[in-house]
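One structure, as structure tokens, below. Some questions next.
Heads up, one of the protein chains got dropped from this complex, but the rest are sitting where they should.
And then subunit A:
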Amino acid sequence: MGAYYDEVEIEDMAWDEQKRVYHYPCPCGDRFEISRKQLANYEDIATCPSCSLVIRVVYDPLDYEDEPDDEAAASDAESDESEGESDLDNFEDALEHLTISDEQPRAVPVEA
């Protein structure tokens, strides 16, 4: 494959909402592109469609672990959070009482 043309930090790249890729200009006039899915898969090579140059993207893989579908992931995360907190309260109560009951967990409003 050969050496990278450059190593670019993710902060220097721009996000294209329509194509859903991070991009950075290529010296040929086109641009290097990489998708979030690629970043989540630990692929860090962004390629240019018009020439042989490639760059390595410098980023923290942990920031991109939870992709592929941004919208679904976001709404799932929200509902997971509220369920998690009420479960915690009831878990403490269950430990204290040491009984198995049919009590349904009550949703406890939590202040943000």
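Methods note: a contact is a pair of C-beta atoms (placed from the backbone, for glycine too) under 8 Å apart; a residue touches a chain by one contact, two chains touch by 3 or more; residues count from 1.
Throughout what follows, contacts and distances are computed from a predicted model.
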| item | value |
| --- | --- |
| Complex member absent from the view - protein name from UniProt, among "RCC1/BLIP-II protein", "Gamma-secretase subunit APH-1", "Septin-type G domain-containing protein" or "RSH4A protein" | "RCC1/BLIP-II protein" |
| Positions on subunit A where the hidden chain makes contact | 3, 5-6, 11-12, 14-15, 25-29, 51-53 |
